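Only one protein chain is missing; all other protein chains are in place.
The chains carry the letters A and B, assigned in the order they are written, with residues numbered from 1 in each.
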Amino acid sequence: MVHRLEYYFDKLWPICRSITGNGVRETLRIISEIIPLNIYEVPSGTKVFDWEVPKEWNITDAYVLSPDGEKVIDFKLNNLHIVNYSIPVDIEISFEELNNHLYYIEDYPDAIPYITSYYNENWGFCLSYNQYKILPKVGKYRVVINSSLKNGSMTYGDYVLQGESEKEVLLSTYTCHPSMANNELSGILVLSFLYEKLKSIPNRKLTYRFIFAPETIGAINYLNKHGLHLKRNLKAGFIITCVGDSGKFNFKNSRDKNNSINKLIRHVFKNEGVKYNNLPFNVLGSDERQYSSPGFNLPVVSITRSIYHSYREYHTSKDCKDFISFTSILETIEVYLKVFKALELNNFYYNQNPFCEPQLGKRGMYPKIGAARKHPKSILRTMLALNFSDGNHDLVDIAEIGDDSIFDYEEIINQLIEKKLLDLKKNIEWN
Amino acid sequence: MVHRLEYYFDKLWPICRSITGNGVRETLRIISEIIPLNIYEVPSGTKVFDWEVPKEWNITDAYVLSPDGEKVIDFKLNNLHIVNYSIPVDIEISFEELNNHLYYIEDYPDAIPYITSYYNENWGFCLSYNQYKILPKVGKYRVVINSSLKNGSMTYGDYVLQGESEKEVLLSTYTCHPSMANNELSGILVLSFLYEKLKSIPNRKLTYRFIFAPETIGAINYLNKHGLHLKRNLKAGFIITCVGDSGKFNFKNSRDKNNSINKLIRHVFKNEGVKYNNLPFNVLGSDERQYSSPGFNLPVVSITRSIYHSYREYHTSKDCKDFISFTSILETIEVYLKVFKALELNNFYYNQNPFCEPQLGKRGMYPKIGAARKHPKSILRTMLALNFSDGNHDLVDIAEIGDDSIFDYEEIINQLIEKKLLDLKKNIEWN
Partner (left out) sequence: MVHRLEYYFDKLWPICRSITGNGVRETLRIISEIIPLNIYEVPSGTKVFDWEVPKEWNITDAYVLSPDGEKVIDFKLNNLHIVNYSIPVDIEISFEELNNHLYYIEDYPDAIPYITSYYNENWGFCLSYNQYKILPKVGKYRVVINSSLKNGSMTYGDYVLQGESEKEVLLSTYTCHPSMANNELSGILVLSFLYEKLKSIPNRKLTYRFIFAPETIGAINYLNKHGLHLKRNLKAGFIITCVGDSGKFNFKNSRDKNNSINKLIRHVFKNEGVKYNNLPFNVLGSDERQYSSPGFNLPVVSITRSIYHSYREYHTSKDCKDFISFTSILETIEVYLKVFKALELNNFYYNQNPFCEPQLGKRGMYPKIGAARKHPKSILRTMLALNFSDGNHDLVDIAEIGDDSIFDYEEIINQLIEKKLLDLKKNIEWN
């Protein structure tokens, strides 16, 4: 799989994406080779809550010629050179005038920063501080931006992998960043290949919803359309971003810190030996900002590697192929799959024989010889599952009481359900 | 009392008890000399929840003759030698065939294990590993079990020591183990003599229910008959077992860890200097397994000395008179009585003068001279009892706020009730 990950990475890398435009369309077309996306176009000007879908932006070329005619900044060399959403320009200006439109990072002198101006019509160029320092200060510069900013539409894609249950797991990544690796393409790759893995898992009960959309405005549009449905059905959501480098895992909890998804993930990580930082929800981040707005307050979390804002390469040209690794991406995929497996298993079960213990012996679930000096683990776990399946303890709680992993209970739970000793419904009155 | 304890121990020791049969009847008859038990017989085949009362088992003799005619295993020497509920047998078999029916403990070579087979018709012998090792391997063995397993009944006893209040304290022990000391007879002795002590305590308000029944099936039958009554009236229940050796106390909390009985016992033990291990509820144990099944979830705990499963002698012939001590049994009785005393005292009281402090002076409960530089403890406790008797704090809570023992408040509470400043009912509207 590592080779297919790299193949798609290389294919997606050069595209100049933004929140709208042909870069997104091309990106979604390529992803559709892996996951059968539904593609949507939302017209510019569409109102979505407090926001409005902006004009569509496209760009073919952009450069700056120095007074002696040299191409000193060239979009074709790196699409981060252009401030995303720059309006079309073709002018001659002095260095002083140009200077107001240049972005660089003095204390990271060989990195080109990533800058946008979606909602204020403007233009600009980004370059490394090393490049910037040697620009001539006298003479006229020529600035050319072959872009267009006009009514069009915003493009996004989704796919719903239906399970037996109405309960949904939302998986979302964004498709609006130009050539950056950890903070964009890693998310797209993990999400696409998670689809491939999930679709072939037997006994999948939950429904999985995959979303590829521009950050912020894409999530706002998605909630505008599906918010009520998600409030009813969402079991857990995952914003998948910054999942490609070899850094330690970070788990950003959901806004409602008592939501069971947080407990479940910490449980899985502890029992599977995943080393991670446990981060509280915070209001800066990615699309969890929208899903966790107080009117929605959905159980949406993020499991990342080196998380946005925390690593030096973030939002610069240094967040490139060298910064990530395809084996790390695979590892991330495996960790997500473990969490989904636990999510599938974790439920509030109800003991169907709640008054005294059921007689396990007559069902072949108890040793034939009695008065054991020490009980086997399986008997203890069966008893735990029966006693605490009271509608107040989910399976993670029960595993924690037993100092076990939820996966230790998979077989027992299935057996107890089969013997009609457990069920997802209460069925009889316990009063 | 130590002598009477020993007298009854010696009388009960030789009897071969089981979950049914004449051994139980004889045991209950002897106990009735101390506590006026009601004795009940439940016919074999009676359905109790998911279970059925089994056939009645009785035994007069059992032995194994070696190929040279020597009695190598003899029930008359120790009733643990027979697997409890063994069917009648009179056969000649090879060592290999016999071997399938022999139970011993390799790493505890001089102990006879205790084994049962209540719900699978089978037979077997238990012996020490030292005995086992020297059994001849060739020739025919003769096996004789003079037992009977037929329709009859299960026998148990109870007694209700009625108090002023409907609120009950349940005290239960089991009567189904053959000759073992800590894990059977200590419980019977403690329960019987607790009756003797409790009946002569003045101002006893609570009702005490004493139960002597076989483990598991006896408790299930009891809950089948009295479960709803107990759900309505039970203030606290105690499974009394393993209370005879000189080990440190163990307190096994109730299933609902927030039930006030747990807080009360920890409070009493702390203030009375009882050294103990604080154990969470767990699903393996004695009859609390039934009382704490999720449909009942009763506030049932266990205060033991060396607890089942935890000591090497458990469920073997080594759990004998030498293992226990009658002064330890007496000490256990005293500890239980302390807990009952606190239970009697602990209530949610209501301040009958909840708006501002009552004027204690005019009731002779306040110093005549004012402006004290330091108040006496009794004034502080009176004020605490009045202020926090708001229906949200029981007397244990109030004592804990004052860093006191509940027993420090006995006199104050009685005085405040007498002066009509406290009551068990709210009586007037507070807002």
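The rule is simple: a contact is a pair of C-beta atoms (placed from the backbone, for glycine too) under 8 Å apart; a residue touches a chain by one contact, two chains touch by 3 or more.
Note that the structure is predicted; figures quoted are calculated from it, not measured.
Colleague: Kindly state which of the options A:Lys252, A:Arg289, A:Arg305 or A:His393 is in contact with the chain not pictured.
Modeller: A:Arg289
Colleague: With respect to the chain omitted from the figure, which of B:Val283, B:Leu384, B:Ala399 or B:Ile413 is a touching residue?
Modeller: Selected residue, touching the omitted chain: B:Leu384.
Colleague: Looking at the full complex, which residue from A:Val24, A:Leu127 or A:Leu223 touches the chain that isn't shown here?
Modeller: Once the missing chain is taken into account, the touching residue is A:Leu223.
Colleague: Just to verify: which one of A:Ile35, A:Ile82 or A:Ile115 makes contact with the chain not shown?
Modeller: A:Ile115
Colleague: What chain B residues would touch the chain not displayed?
Modeller: Looking at chain B, the ones touching the missing chain are residues 351, 353-359, 361-362, 368-375, 379-380, 383-384, 386-390, 430-431.
Colleague: Spell out, residue by residue, where the missing chain touches chain A.
Modeller: Its contact residues with the unshown chain are 48-51, 83-84, 103, 105, 113-120, 122, 124, 216, 219-220, 223-224, 227, 231, 255, 283-284, 289-290, 292-297, 309, 314-316.
Convention: only the chains that are shown with their structure count from here on.
Colleague: Would you kindly tell me how far, in whole Å, the mean C-alpha position of chain B lies from that of chain A?
Modeller: Once rounded, the distance between the two centres reads 55 Å.
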